[in-house]
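Only one protein chain is missing from this complex, and each of the others stays in its spot.
Chains here go by letter, A, B and C, matching the order in which they are written, and residues are numbered from 1 within each.
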């Protein structure tokens, strides 16, 4: 059940330039799945809307979720000021999450670009922990960064094989995540991806060309976060079951979509 | 010269129920006179206008001013949260102040009612400290309160003779400041007063009837505080020199007016 | 203590409704709000056929509010009746269906289709793009508003609320036109047209360039219009625009509203409607108000 609730800041630190790493204690952790997100409310002057931030990691034992965010505007700038012991107001858990079951017996690759990297960490972790019939054949991570500030890379290495691409070539493959896929000849049956739209478009083409199943996590401006305002839609190839037009709500039917269903 | 500036909170404490006592360190202290006020800016959600608060006391040596305020709404509620070491944003010094020179050689009485009490403290203090030709013949204070919470009364006693009136009769004369004037047969040549409008009206009538000079400090909703918006006017008996109509700006020509000039 | 209000013979357990388009069909907020407690659920606007709405970005935050240019995306009346009305039947609350269309006949189709459905009232959104009359919507011209109201009233089986646009020179004239044409009530305000430009990207924040402004920023305008409208007509007024708490709701009631609706603030706090209901009761208790109807237009 979705809730608006107070979450206790456990810790906050800087991961890379302008990138913050925040752990929150909240009852929402119980149901949180990778690929889902929460809405975080700034309290500052005259801001009303929750900021959608993906769940980067879940620590069920501690009832904690981890958010990794980039400072881009007034809301995220405010979030940097919170310290352990402070409360933040969050709305969650929102969205559908990655369909991990689609990786059963498959070579799964999680791909993240820029601030799309964080949600793939919990995804990779859970994929690697699946057992029995649900277990993927393999799990690899391909993460794309601007430069050598490869935040979270150490943690990806602990849960899966990691390949890195950087725009400036300072670490790993010079180029983007698909350049790394090709250069390192990474094989995939199913891709879970999050990142900027050009990257997602390229992944969709790549997946289609190579007969790979791809699940893409999208971003859009949101107001309600719960499916009520119809602010956050994306174009779909087929008529969407809820909207009855070729639009799906990213906050509710998404943010993760089967690439085949998306008209990017 | 007027300024918008940061002031450092030196101390804050509760004086009586809902009444706060705040000392601020600010360069504005240098020029601050009794009867003048500052505009205090809340930082809370979507409030824009400065809150006018009278100067209750000035400590020139410490570059400090004292504000005593009652919590009535969102701005004053926010002010209670400030602690020593915090900064507050203030605009000042605003308004004209009480014409202390009018007390030279006279029996001066300062009269305050409710949250109109604070500005009379510095007034009484300065009157009592005047020397030579400026020295008043005598200085008495008559303060009106709702009940036994006679905030600042101890401090008035230190600088002048003090008479108290309380609405519930718990301390001093039962009734208002004029009841105390009559009951205690306090004689006055000049009155400096601040308080609610009914009290000021009554003082004006009393002064007229008894041939006393009265200076009254008024309140009105303000926007700019510096004479630009014409939001804060009061009605005057004669055409005002600045406005050229029978309106005077309380923030600039006031807040203290010669009772004779006011059409209350 | 009575909090019930009546509009055109329909009795609402309290005066607090949801503003169309901000609460889905109720379903989306049912995790947060017990719909049984609401005076009414006002649904997202529905047309005779499915509408795709506008391209994204469709929403943008602004100081004290937001802009939206959803473009009235909706699944069409058939799906709406089968799914959304069916869902709402489970609840003990009044159901008001918000209707939109591009031509008069679009509206009439929807109104007719709803004749025998479990719908308590119809709310007609006349701020939809009107293809026939060009850029000006039905809600911005007295004669167009009069005509569409008359046509709808001729066939409507449920009482009709005309929802007025604030983007007009005289809200009183519009209110009078709606009343003269037979409207049973009016609701206002819809959003005020606004615009936001991203100066770093040098482009509009919304794909549609303009969008409707809602939220606390518009409240003073909304209160003024509710006051003017309710003094211009004798039919009940439903007030909305930036309501965030019970004080705001009471302000609208004192300005003349019989009921109020919570819109954009649902996005800020999904519990707003319930807080408003409880806050109104607390206010009544504090001031010894026996009947909420005593407060209407008291100022």
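We take it that a contact is a pair of C-beta atoms (placed from the backbone, for glycine too) under 8 Å apart; a residue touches a chain by one contact, two chains touch by 3 or more.
No experiment lies behind these values; they were computed from the predicted model shown.
> List the displayed chains that the omitted chain touches in the full complex.
A, B, C
> Among C:183, C:250, C:276 or C:292, exactly one should touch the missing chain; which is it?
Result: among the candidates, C:250 touches the missing chain.
> Considering the whole complex, which of C:17, C:33, C:47 or C:62 touches the chain not shown?
Among C:17, C:33, C:47 or C:62, only C:62 touches the chain that is not shown.
> Which candidate, B:23, B:41 or B:98, sits in contact with the chain we can't see?
Candidates B:23, B:41 or B:98; residue touching the omitted chain: B:41.
> So which of C:216, C:236 or C:263 would be touching the chain we can't see?
Touching the chain that is not displayed is residue C:216.
> Hey, which chain B residues sit against the chain that's not shown?
1-4, 41, 45-50, 91, 220-234, 242-247, 252
> Contacts of chain C with the missing chain: which residues?
62-65, 67, 136, 140-141, 167-170, 192-197, 199, 202-204, 209-210, 213, 216-221, 223-224, 227, 242, 247, 250-251, 254-255, 283, 298-299
> If you put the missing chain back, which residues of chain A would it touch?
Within chain A, the residues that touch the unshown chain are 46.
Everything below uses one rule, namely that only the chains that are shown with their structure count from here on.
> Specify the chain with the shortest distance from its C-alpha centroid to the centroid of every protein C-alpha atom present.
Smallest centre-to-centre distance to the global C-alpha mean: chain C.
> By number of C-beta pairs in contact, which chain pair leads?
A-C
> Using Cα averages as centroids, what's the distance between chain A and chain C in whole Å?
Roughly 36 Å separates the two chain centres.
> Could you pull out the residues of chain A that touch at least 2 other chains?
Chain A, residues with two or more chain partners: 45-46.
> Two or more other chains in contact with one residue: find those residues in chain C.
Answer for chain C, listing residues that touch two or more other chains: 63-64, 216.
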